[in-house]
Structure formats: structure tokens, C-alpha cells
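Only one protein chain is missing; all other protein chains are in place.
So, subunit A:
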């Protein structure tokens, strides 16, 4: 999604060098994707092996000075999540951004994720509702394709801030797949102000919530 497919990971004295995805070198990335020979290769590992790699990603990558480390996780409350929390906790502050879609089935699963956060002492910065409505490009009617209300409901249940809803935008998907800079190419997209506003809230509220 960040136009970094096929890049190689190099070693330096202080560890693995993360891959920079922009010219300004403001965003660096590490992923098991960089370690696979082919994008179709399946990583058929049980928990312990996954845990070991996650530990390495935290301790053996030469991240350098970072303002924010964003950790994208798979769905669930299992090995990867526990490994990430354990590996990152010594480096605090550590918080969680919880993503849901609007429908009740999604909320049903994500509330368990919030329990995971509570049990592991992970402070929740807020809830984001993704795929929140689709505006028909032909007639501009907005349809709630995946129901509605889930994000706000989840935030209310958990007593955490609701950071906002991001609408469905096929151009966002297309940009991520075609390696385009979404923000540069589609500033008019309804997803852009939503994403911007959420990012702003995280920047302004996270430090206080996580201290």
C-alpha cells in the first residue's frame, strides 16, 4: 500500500534498516513482506515463530529518532497482539487506536479488542469508524453499505473518544493499489478531510492521554 513492494531490507551496525517510503524520509516501514521471496509466499507459522519476529522488529530494527511508531496488527487478540504489547511496553508511552466498521457484527468483535486493551493496560486513544457510508458517484446519494452507528456506539460502550468516521472511497483503494499519493491526487475525496481530522486529533490528544 505504501509503494514499497519488492524493496530489500539492509543491515547496518545498529540492526536492520527500515525502508523509507517517501523522498523526505519522514516515513519508514518494516514488514515481514520485505523478507519474503515472492508476494504469493504464504507465511505458515505458529505463534512462537511469529512472536520471535515481532520482538526482532522492535529491538533489532534501527528505527532511529521517531516521533510516532504506528503498529498495524492483524485482527484478533492473540500471539501477535500480546507480543507487540510486551515488546513495546518498555519503550512507552504506548496506546491503541481501535478501528471498526459501522455494523453491529463488527462492533461485537471489536469490543473484545477493547477488553484486550484494558487487560493489558493499553490506553485507548480512541475509536475510528471505517467504511462509513458510500456516496454514489452517479447521483450523490449516500448509502450506509455496512450499516451505521457502530463506531460511536463502541466508543460509548468503552468510554473512550470517538475520533471520527472515514467514508468508503474507491479512489482511496485504487490509489493504495496503484502506488499513487492519495492526498496529492485526490484532495477532493470525502475520505481526505476525515482522515486529516482523525490524524489531527491523534496528534493533539494522544500525548495527554498516554502520559
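List of remarks:
Keep this in mind: a contact is a pair of C-beta atoms (placed from the backbone, for glycine too) under 8 Å apart; a residue touches a chain by one contact, two chains touch by 3 or more; residues count from 1.
Note that contacts and distances are computed from a predicted model.
For the omitted chain of this complex, the UniProt record lists the protein as "Cytosolic Fe-S cluster assembly factor NUBP1 isoform X4", which is one of "Cytosolic Fe-S cluster assembly factor NUBP1 isoform X4", "Auxin-responsive protein", "50S ribosomal protein L20" or "Guanine nucleotide-binding protein subunit beta-5".
Only one residue in the set A:10, A:156 or A:174 touches the chain that does not appear here, and it is A:174.
Although one chain is not drawn, the whole complex shows that of A:56, A:77 or A:123 it is A:77 that touches it.
Note on the undisplayed chain: of the listed residues A:24, A:67 or A:141, the one touching it is A:141.
Of the listed residues A:35, A:52, A:66 or A:104, the one in contact with the hidden chain in the full complex is A:104. The missing chain lies against subunit A, touching residues 1, 39-48, 50, 74-79, 81-82, 101, 103-105, 108-109, 111-116, 119-120, 134, 136-139, 141, 143-147, 157, 168, 170, 173-174, 176-178.
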